[in-house]
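Just one protein chain is left out here, and the rest sit where they should.
When the chains are written out, they are named A and B in that same order, and each has its own residue count from 1.
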């Protein structure tokens, strides 16, 4: 979808006046909808809808051997799939570039142990660990993908139940794991510091968060900031434009501020979730 | 990993021998203290000092433009090929495209690399493309594509920065119109100490937090700048850094990028003079 010059000018002037096309201010988000625990085969799942953007995340867990040079750590793997449901452009390998960009951003964001401690996923040092496969499905693309994906991933990891290992028997080279049978006997993951990504778009001279598809086309450069707690876990510059260092730092400070607000809102919602409240796609 | 049927592969479950040596049993804290002791690093640099750069253009004779860069022990070759028509494209576009490929040679790192691009290399290719897109005058070759290939011969830290700086030189050598000379620097932070242009050991040390203090930052920042316009064309960071540490580091990086510009300019001027002298002799 392309825009004509007149529409771009209209959007630009709106951003200058702090009154965007749909009435929001520069720092406002559109209303979102979240639900967790919708995929029964997965150990944890979440779905987030941000206006026209729809993201479904499912977490599966398997037992694996840890990397030889990092015997105490488990593994975390992100995979993003741009479904052809979203737009016909994603058919076949069309969405690959976007998918790779998002999964790289997530891997960078979750890299530091301060953000997500992989050592909690270790079962037996050097021999067995849990490997988490986080699969992200983009059902609809309406702008602002990084934010929606990071929120959904955090909710899915919060929802994930890692089975409890009751006993480990070592018999020569055979290792037998005794995993608890009951479903409620599990450990939840500590996602207190899991990062939230905020896309800050530069339109004209100002910075805007949560751009819709039309605003994304008007922006020259944008910065994706992943914030964990009060620290920045990854920064990516996307788009084809360059930024002045001062603008970049402004974007980063704005991103940190907004991410903290998003985090509080997300935790408020997660605490409201009661078990067995399946809605899914049927309502 | 897709199996490579053209080469003879080693057994699947192989590990590098270093895991079994005594050196591997040191704790991170000891390693870091050895890396930076008394304010000097292992190669006797101060923490905020860049390594010496060696830049030469015109290395690859078959390519339209090429450059070779050495940053201490890091060695990277970049070659640039002529604008060619974009395959499979029919829509009208006012701007040209850039295609970047970043690859580690299998023998360049401590652990042997695969022959096909893995995710890390794909990510670096995307970052390189991001950096070079704002430098090149894309409206000068609409509907065409410029190919840039970077190959790392030896990885001793700061590889991406070396590749981007060399790519800038190679693009100028190829005669592709550019807005400005692009320079790039890497910075590692660990527990309040900023290590400019880290080598491989220091870069891995900065990826994991060593101190258990709440406020300490650790991470790696890679920045590319266009000096005359004072624009940051690419910014990539990973780790866990507070905003204050980040802004202080950006200032250090800005200055470091500025300091490299004369090296780049000298290399380009040398190349032009060399070509002129050859013409005169003919």
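Following the convention adopted for this analysis, contacts are C-beta pairs under 8 Å (C-beta built on N, C-alpha and C of every residue); 3 or more make two chains touch, one makes a residue touch a chain.
Everything below uses one rule, namely that contacts and distances are computed from a predicted model.
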- Item | Protein that the absent chain corresponds to, by UniProt name, given "E3 ubiquitin ligase complex SCF subunit", "ATP synthase subunit epsilon, mitochondrial", "Skp1-related protein" or "S1 motif domain-containing protein" | "S1 motif domain-containing protein"
- Note on the structure: Full-complex touch with the removed chain, picking from A:22, A:69 or A:91, is A:22
- Given A:123, A:186 or A:265, the one touching the chain that is not displayed: A:265
- Even though one chain is not shown, chain A touches it at residues 2-7, 9-10, 13-14, 17, 19-25, 27-35, 47, 151, 261-262, 265-266, 268-269, 272-273, 277, 279-280, 283
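Heads up, the rule we're going with is that only the chains that are shown with their structure count from here on.
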- Message: So in the complex, the part of chain B that touches chain A is made up of which residues?
- Response: 15-16, 19, 119, 122-123, 126, 130, 133-134, 207-209, 217-219, 226, 229-243, 246-247, 250, 254
- Query: For the complex, which residues does chain A have touching chain B?
  - Reply: 68-69, 97, 100-101, 103-104, 107-109, 111-115, 223, 228, 230-238, 240-245, 248-249, 252-253, 256
